[in-house]
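Here the complex is missing a single protein chain, while all its other protein chains stay put.
The block that comes next holds subunit A.
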Amino acid sequence: MKVLVPVKRVLDYNVKPRVKADGTGVDLANVKMSMNPFDEIAIEEAVRLKEKGAATEVVVVTIGVAKAESDVLLTARAMGADRAILIQTDDEVEPLAVAKLLAKVAEEEQPGLIILGKQAIDDDSNQTGQMLGALLGWPQGTFASKVELGGQGVQVTREVDGGLETVDLKLPAIVTTDLRLNEPRYATLPNIMKAKSKPVAKKTVADYGVDVAPRLKTLKVVEPAKRSAGVKVGSVDELVEKLKALGVAK
């Protein structure tokens, strides 16, 4: 069984986002970009399935800038993906259009499982996996903290608001990762060197005949209301007084 892992190149999670002064978006010039952390978890899960003999091949795909080939797609291959597909575009592509492109890739590649991050930490949409499920007519196990392949299907334990929930899905299926599914390995230097010889297929959006025109127009982007630092109290007694003043303590 082949596993397909879509990944996104985003502002590194350690970098504090800065809103551009002209209000058109977040400043991405000259800042560190990395793979979306949830997507690293997705790759890790796919590679572990391969190591266990449950998967035969791990294919990673990204829709984004040319540079992705030498950063996120290289990281992905160094982590253990066998090959990569780069669907190159300089435009921002919305989750719906991403899902449509991925559906085309899935038709070509015929994976048994597609593992995606549950959300990208830039637009925080939390949509692509579910949309892909709808377009392909496949079941979805979102926010996964455990994935177990069985004969005809996959059992997914999901992190839900009240705790955990387990669902059985027929294959092929979609899984989206939550933080506690696994701890992704580091791409080591020797593996990065080796990964350079793993193939990257270069495509364009036009190759797939999908309309990726955005449906949403961003009118403006602003900083949220700022909180200012308050006071420091010197003792527990003072804190107790404050809590009383707030009406939460008697």
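Following the convention adopted for this analysis, a residue touches a chain if its C-beta (ideal position, glycine included) is under 8 Å from a C-beta of that chain, and two chains touch if they have at least 3 such contacts; residues count from 1.
The rule we apply is simple: contacts and distances are computed from a predicted model.
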Identity of the absent chain, which is to be given by its UniProt protein name, from "Sugar transporter permease", "Nickel import system ATP-binding protein NikD", "Formate dehydrogenase gamma subunit" or "Electron transfer flavoprotein subunit alpha": "Electron transfer flavoprotein subunit alpha"
Hidden partner chain, touching residue among A:65, A:121 or A:149: A:121
Residue ranges of subunit A at the interface with the undisplayed chain: 11, 13, 16-17, 19, 25-26, 38, 94-96, 99, 118-119, 121-135, 137-143, 145, 155, 158-170, 178-180, 214-224, 227, 229-233, 235-240, 242-243, 246, 248-250
